[in-house]
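All protein chains of the complex are present and in place, except for one that has been dropped.
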Amino acid sequence: KQTELVFYFPVSVGGPITKIIEGMTTEFMKQHPDIKVTPVYAGIYRDTLTKALTALRGGEPPHVAVLLSTDMFTLIDENAVIPYDDILSPAEMSFTKNFFPGFMSNSQTGGKTWGIPFQRSTIVMYWNKEAFKAAGLDPNTPPKTWAELVSFGKKLTKKDASGQVTQWGVAIPSTGYAYWLFQALAIQNGAELMNQEGTKVFFDQPKAVEALQFLVDLAFKHEVSPKGTIDWATTPRDFFERRTAIMWTTTGNLTNVRTNAKFDFGVGMLPANTRPGSPTGGGNFYIFKKTTPEQRKAAVTFVQWMTTADRAAQWGIDTGYVAVRPDAWQTKQMKEYVKGFPYAAVARDQLEYGVAELSTHDNQRVTKALDDAIQAAVNGSKKPADALKDAQKEAERILRRYNK
Amino acid sequence: MSAIRMEHVSRHWGSVLAVDDISFEVEQGSLLVLLGPSGCGKSTTLRLIAGLEEVTSGHIFIGDKQVTNLPPSRRQLAMVFQSYALFPHLTVRENILFGLKVRKVPQAERRKRLARAVDILGLGSLLDRKPSALSGGQQQRVALGRALVAEASVCLMDEPLSNLDAKLRQEMRREIRALQQSLGMTMVYVTHDQVEAMSMADRIILLEGGRIVQNGTPAELFSQPATVFTANFIGTPPMNLLGLSRCSCGITIAGCDEARVPQADSADRILGIRPEHLFFDPEGGWHGIVETVEYLGFGSVVTCRVGSEALAVSVEGMVTLAPGSQVTLRYLQDRLHFFHKQTGERV
Amino acid sequence: MSAIRMEHVSRHWGSVLAVDDISFEVEQGSLLVLLGPSGCGKSTTLRLIAGLEEVTSGHIFIGDKQVTNLPPSRRQLAMVFQSYALFPHLTVRENILFGLKVRKVPQAERRKRLARAVDILGLGSLLDRKPSALSGGQQQRVALGRALVAEASVCLMDEPLSNLDAKLRQEMRREIRALQQSLGMTMVYVTHDQVEAMSMADRIILLEGGRIVQNGTPAELFSQPATVFTANFIGTPPMNLLGLSRCSCGITIAGCDEARVPQADSADRILGIRPEHLFFDPEGGWHGIVETVEYLGFGSVVTCRVGSEALAVSVEGMVTLAPGSQVTLRYLQDRLHFFHKQTGERV
Amino acid sequence: MSTANIYDGKGIYRYLDTAAAWTLAILWGMPLLYAIWTAFHPAEFSTSFNLMAPLTLDNFRKAWNAAPFARYFVNTFMLVTLVLSAQLVLCTLAAYAFAKYDFRGKTILFALVLMQLMIMPDVLIVENYRTMGRIGILDSTLSISLPYMASAFGIFLLRQAFKSIPKELDDAAAVEGAGPLQILWRVYVPLGRPVYLAYALVSVSYHWNNFLWPLLVTNTVNSRPLTVGLQVFSSTEQGVDWSIITAATLMTSGPLLLGFLLFQRQFVQSFMRAGIK
């Protein structure tokens, strides 16, 4: 008799990625005829979480799901998922050592492993080499520091005869995942935004305020970036349309940029201020509590199958996400790929400076508070310090019940 | 046996006594007209018979069966409505056969009855049209057809002609009457038009305020109105109703010493005299002054003032009397009517 | 001076000649009726005068000014529509004053004119009601009021009474006529009802198919119809139009040897004789058989067959002649009309 | 239809009116025009307009392959059918009761029904979601349609329509021997046709396009209607690709658009005859 697994996943690319996942599950089922996996494609991360939790409330959650690593606390609080430790023996748990530790830090809490990295990413910087050339910059040298970012940006910002900007220096999105991009700036400025337990946040510390101030200054003071919020969804298109010479976005966009950019581009680590760094991001495999023992076992089998070195490598190649384990980078196909396209390794290299993504209890709400603060600041409607103070206050109120 | 019998039937809506303790019978095969001014309860009476309204009190019999509590669908009668109530979405054929289909009459029987009705009413070429593509008269006939095929022994009609123009109305009147007589139907026919009533009815029931004022043949209502109300309601133009006064020379028309009315037994009467029974005649005894002259197609009506009263006089064709001219009037002696001044009842 | 003059006016819609080369004049202070069957172009003619339609060709004068190309708002005339066209959201007062407000007539003047109209039409108690709270007759009066206060010298009316019941219609007829005369208005009045036309008009223009058939006074149309069409259109019931035939003893009514018509100069004529001019008289020369008897209120119409023709005879009051009875008829010798069989024109 | 209004612009005014009308029309048609442009051209022309741009159906192919639109179509189609047929039956019966009968509590019941005009199921998503969970029909076409099946708007509209049917027709049918249901079926329903048509079109376009509630109660492809599918499809981590999105948009609203194009005259007329005022 077959064990049935419903599997929610959020890879959301207008195109082949759903097909890739479906292909992988089909392949998996061929090898494991006793398990039947139904992949359900559920939109972006946030929607997928909403769906999964909504389904949980409705009594029929999925059995396995790829959800943001940062939603771990939320899922625990909702009593939605079980740790892998409850399914596997300690010996069997050793497989978690195969993954980059940078990715695992978001996947474990209280000594238990709740998620297995799958579709992981970090933020990287893309730049338009042609634009660099036109601005008299070396197309192969991206900005390494905030100061360079500003000075390069000034050169890259082009205006037409009437003073209208036709090309911006840099675009750092402030919708969709505003908190994530902001966290990168905060890390680079030496600020941690939360504690390990996800019960405290430090939004209004001076270093964070400075980071936000920097983001605001890019638009208002240095005028190298558009004023107001910059839309996550349209930023890649801005880049393709040469409306911005540099953009910060997820490594997950690598393949997208490769196919759509009609010019030579570069991919690099984010510039540093007091230190380099980027938060990790992306999704982990979670196993839901409302499952039978057989389903749990089957789910683990599925998860482990999906994250073998070969498959992690292939997944990375197909999508641009970071292959989640070191040995994946040693596979033949990956080596070849990196040889042909060295930028594929940038994200891995940056992992060295990776920091766990902002993740707290009631994560959606806390990040929403931070998002609002960032948007208020880049809109000029609040001073960065005030905005972050408000966000801090709001976050503390939300986290009150987890601090008892 | 009477085809319909109403026994002390009333229908009240709150304090509105639409029909108030009415009793009458309709003879098998006869045509009864319910006549009266607007709001007098004609439609309500008819709808009570049909079962479309429920009685407040009283009993209704159709044939020898009490139907007081039966729904309309089980009273086995046919009805033609003021606006015909043809189903606009059905063809003439479907309209006529509607009831038979609903009653699950077998196909063969349906065909037979349809053929007969179509034959009688001359609807042959119209069968596949929708009512909207028919003239008023044709619609009328379809409505009749629907009533015919039901082969109900009683047919009710609520002002079926009031939407037609004068000419057509006259034709349809004749047609309905002929049909009723030739098929021997019992018919109750509602109208507020006394001309229609007079020209069609075997019997007329005149209603006022939910009560029966007079129940008689057309000739009776015309020549012996039981009350001032009847007198005033029947005839075109209506009967002149004149106040009387007593003066030195006897009883006269009010306000005029010399227009004597020797037939009156008291000044406490109202004198009724039809315009048709007055003539301009130099030898007449009443002197009047012409007030207006109206051409009414069929003839003209001259209004004259005699004393303090206005008298209408019917004259044929067009008249050329100028307002203000002096006239003398003669009346038919044996066509005077007298009513009590207070009760309005015939003396 | 004529108040309105139409010179060879036509209005065509594609191939429809709604109004076809019409010329006439309306005398200052008179009432002209446009009469004719449905679709003959009456409304179109009126709307051409008002400027609501454009002429295809021809000229229109109001007073001594050519208005052919002026918009309606600048022709300075008043119009009463068939459906009154009262503004449903305005009170009676606002309806009446609408035009004056639009034309910025000073307050004092407005008040004066309103008071006068209200006085004439007896609308005093209705001023604050909405049209929906008025009876048909009252609405009619408001529409008249609106026309009155404009104090335009010309007033047009398009079947203003056709929505009213018979009784009210008769009253309003009288009222409108009295008003028109007392105010000395020039009025063009459209109707398809010959009785209305006859009882109101100073002059009647009878239209058929967009052309003028006869233009004359009511008495002329009645007593000297210019064509068979007029003869058939005027009078209730209409004139009997009888075919003639020639036999051994002279010219007779078609199909009957002995009903002689010595006045006829040829059998190629149509004989017209009004029902009012026929009498049952044992000494009469025509023998007939009663076919139907109809009571029509004002009197009765007896249809008799003489030869192959059917004759209507008017009789006063109710008649009790049974269908099938034999009668003899007498006619007024000087009231016969003859028309050409082919052209239909009066001989 | 109506005769010409004498105040309709003449001469120069007519030209001004026409210009105004067309300016507005172009403004209003812009999004659709853009969608058509973009969907039929390669991606690089989605933001720049060049008359010489090559035509392609690629975007449609990509969109069609990128998500199970066939399934979504089936789901939406079933949803719309289910909702509409339930609405027609339930609203007809209720409207008939309200229009024909006089019974105690009628006013109160009608007021209760009318409340739904204000408090639409769209607003009570939280509670209704719970209810669906309790009945255990989440993630099904039934759960999307259930709250909409008894529509106050439908009841109201049909009641108006039924009330405008002459009482005489009802009486005539009763005298002819028809019972209440027969009268409903043979007289009221056929005569309400324009209203049914207008209502059906409104209802179909509403449910074809409804989003928030289906988003909540559906989890999987098995029940997900087009709108939700489209949203899931178009919200990507990688940013928007208008060529594909417009192609998908045209695809999903195609049937409805086509239906309206074909039936627009009847639609507008039935609206007018329905006397929705």
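Letters A, B, C and D mark the chains in the order given here, with residues in each chain numbered from 1 onward.
FYI, a contact is a pair of C-beta atoms (placed from the backbone, for glycine too) under 8 Å apart; a residue touches a chain by one contact, two chains touch by 3 or more.
Going forward, contacts and distances are computed from a predicted model.
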Hidden chain of the complex, named as in its UniProt record, picked from "Autoinducer 2 import system permease protein LsrD", "NADH-quinone oxidoreductase subunit K", "Pyruvate/ketoisovalerate oxidoreductases common subunit gamma" or "Carbohydrate ABC transporter membrane protein 1, CUT1 family": "Carbohydrate ABC transporter membrane protein 1, CUT1 family"
Among A:S174, A:T249 or A:T307, single out the residue that touches the unshown chain. A:S174
Identified contact with the non-displayed chain, of D:Y34, D:W64, D:F77 or D:W185: D:Y34
Of D:F40, D:F69, D:Y196 or D:W242, the residue in touch with the unshown chain: D:W242
Note that subunit D touches the chain not displayed via residues 1-9, 13-14, 17-18, 20-22, 24-26, 28-32, 34-35, 38, 46-48, 90-91, 93-94, 96-98, 100-104, 106, 109, 112-113, 115-128, 130-131, 146-147, 149-150, 152, 155, 180, 205, 208-209, 211-212, 215-216, 226-228, 230-231, 234-235, 240, 242, 245-246, 248-249, 252-253, 256-257, 260-261, 264-265, 268, 271-272, 274-277
Where does subunit A touch the missing chain, residue by residue? 46, 49-50, 53-54, 57, 77-80, 162, 164-165, 168, 174-176, 226-231, 233-234, 237-238, 241, 243, 362, 364-365, 368, 371-373, 375-376, 378-379, 381-382, 390
List every residue of subunit C that touches the chain not included in the displayed model. 50, 52, 71-75, 77-79, 81-83, 85, 87-90, 98-99, 102-103, 130, 132, 146, 150
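Keep this in mind: only the chains that are shown with their structure count from here on.
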Residues within subunit B bordering two or more other chains: none
Please set out, as single numbers or ranges, the residues of subunit A touching at least two other chains. none
Among line, ring, star, complete and other, the chain contact graph is line
What are the touching chain pairs in this one? A-D, B-C, B-D
Quick one: which bits of subunit D touch subunit A in the complex? Just the residue numbers, please. 43-44, 47, 62-63, 65-67, 129-130, 132-133, 136, 138-139, 216-217, 219-221, 231-242, 244-245
Listed in rising order, subunit B residues that touch subunit C in their complex are 170, 173-174, 194-195, 198-199, 218-219, 222, 235-237, 274, 276, 292, 294-299, 314, 316-318, 320
Complex contacts: residues of subunit B adjacent to subunit D: 47, 50-52, 71-75, 77-79, 81-83, 85, 87-90, 98-99, 102-103, 146, 150
